[in-house]
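Of the protein chains in this complex, all but one are displayed in their positions.
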Amino acid sequence: MKTRSLIWTALGILLLVVPIIRPDQYLMTIIIYVFVYAILAETWDLLAGYTGLISFGHAAFFGVGAYTSALLSIDFGISPWLGLVLGGGTAALFGLVVGYPTLRLRGPYFAIATLAFAEAARISISSMSDVTGGPQGLFGYKTFEFVPYTLENYYYMGMALSVVATVILYKVVNSKFGLTLQSIRDDLPLAEMQGINTTRYRLAAFMISGFFAGMAGVFFAVFSLSITPDLLGLSVTAAVISMAMIGGRRTIWGSLFGAFLVEIVTEGLRRTGADVSLMLQGAIIALVILVLPRGISTLGRYISQPG
Amino acid sequence: MTYRNKSIVGLDPHEMLNKGVAYMPQGRSVFPAMTVKENLKVGAYSLKDKNKARDNLEKVFGLFPQLKAKQHHRAGFLSGGEQKMIEFGRILMIDPQLILLDEPSVGLAPVLARQTYELVTRIREEKKTFLIVDQNIRGVLEIADYGYVISLGQVRVEGKPEELMEQDQLKNIFIGGNKP
Partner (left out) sequence: MAQGLISSVFLGIEYAMIGLGLTLIFGVMRVVNLAHADFYTVGGYLTLYFAYFLGPMFGLVLSIFFAFLAGIVIDRVGIQALRKREDLQTNSMVLTLGVSLIIAGSLFFVFGSDYRQVPGVFSGTTSVIGFTFSVQELFALVISAALIVGLMALLKFTTLGLAIRATSADSTNARALGINVNHVYTISFGVGVAFAAAAGGLFGPILYVFPQGGVTYLQKAFIVTIMGGMGSILGALIAAFVLAAAETFAQLYVGGFSYEFVGIIAVLLILLVRPRGFLGEIDAE
C-alpha cells in the first residue's frame, strides 16, 4: 500500500512538471488525449469490468457529450463550463435511454444492441446537417472562459478533469454501491433474490459511466476546436476497449495506465512516419484477450508476489 | 475402464466409435431441423466405408420401416416414439458391438420410457450388447441380463436380474437404505 501511494505521488508530480519542462507541443497534445481517453477507458470499465455489461457503443457517450455542449454554445451561447455538466447530463440520459431496453439482453445481444444504438446516434447526427453540420461536423463554438486557450492551461485542465473522474470512479466502485454492482455481475439471480433492484443499479452504472464519458467529450470538443460524427464511431470504441483491456478489466487505475501505453506507443510510432497505430491497437486487443485476459494488472501482481 | 482388454479412458468419441462403442446421450437428441434420413446419415459420419454406410442404412430401415416411410420428413415433426427410433437407428448406423445408454428413461413420459426399453429389447435381437446406466432399477432389470447396483461410487450388489430382485440389500436400497 505504501509503495502504491509512492508511485501515485511520483506519477502525479511527474505529470505536473511536464509542462514546466516545456517539451514539444506534440507530446503535450498526446498527454492531453491520454487524459481524455483515460476517462473513457475507466467509464467503459465501470460497465464492462464492474457491472458485467460489455458495451460496444461507448463512443456514443463521448460524442453525445461533445455535440451537446458544442450545439448549446453555437445556438444559445451557453458556456462550455455549463456545457461540461449539461453534456455529461445528456450523455447520462442517453445512457438511461440505451440501458433501459438493452439491459434484458444477454452477452452478444447486449453488445450488438449497444453498437446499433451508437450507430443510430452517429447516423442521426450525420444526417441532420441543418442542426449538426452533418458529416463535416461543427466548429467555431466557445472555448472555456477564464482559461486562455493555451496548451499548458488545457493540459492542467485535462489533468484535473481526469484526476477528479478517476478519484470519483474509484470511490464509486469501492463503495457499497460498487460492491452491489459486482455482486449483480457475479450472480444476477442471487442478487435479485436478495431483494436488490438490479435494473436500477445497473441503470445507475450506465448513467454514471455516461456522465463522465460525456464530460470527457465536452472537454475534447473544446480542446480540438472541431468535431465530426466520427467521434461516435466504432474506431473510438475500439481504442477505448484496447486501453481498458490492456490495463486490465476491473481496475480503474489499469485503464489510466492502458490509455497512457496505447496512446503514447501508437502516437510515437505514427511520428516515425510508419502509421501502424491501428495495427498495434488491434494486436494489443487480440493478444491481451488471448494471453492476458485480465490485462497488465495481473502482470503487476505476478511481479509483486512471485509464485 | 477397459473394453476388450484395452483402456478406453479419455478416448475421443470418434475413437470409441471406431472401436465399435456407441454412446447415446440423455434426453432428446435428434436434430429436429434435419430429415429422418439426414439424421441417420450423421450417425454414419465416422464410418470411412460409404458402401457399408449404405448397407447399414438399409438395415436400419429394415428394422424400423416407419422411419423408411418418413425418411424425408423433418425429424422434429415426428412423434416422441419415432424420434427415439431415430436416435437408436442413428447409433446402429456404425453397426456397433457395444451401445452405452446414459439414463435412457430420464425426463421421459412413462409411455415413452417403456417404448425405449422395448426398442432396446428389439435391437438386442440384432446381437448388440447394451450397457445401460439408469435410476429406473425395476424397469431396466426387466430387460437386462446382468445387473450391477452402484451406490456412492461402489458396486454394492451384482447378479442376474432375478437374483437381484430377490436380494434383501436391493430392497433396502429401494427403500432408501443407501445412506452410509
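As written, the chain order gives the labels A and B, with residue 1 at the start of each chain.
Convention: a residue touches a chain if its C-beta (ideal position, glycine included) is under 8 Å from a C-beta of that chain, and two chains touch if they have at least 3 such contacts.
Computed from a predicted model, the values in this text were never measured in an experiment.
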| item | value |
| --- | --- |
| Identified contact with the non-displayed chain, of A:26, A:109 or A:149 | A:109 |
| Missing-chain contacts mapped onto subunit B | 13-14, 17, 23-25, 29, 31-34, 38, 41-43, 45-46, 90, 94 |
| Touching residues (missing chain, whole complex) on subunit A | 54, 56, 101-102, 104-109, 111-113, 115-117, 119-120, 123-124, 126-127, 233-235, 238, 241-242, 245, 274-287, 289-290, 293 |
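By definition in this document, only the chains that are shown with their structure count from here on.
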| item | value |
| --- | --- |
| Approximate Å spacing (C-alpha centroids) for the pair subunit A, subunit B | 56 |
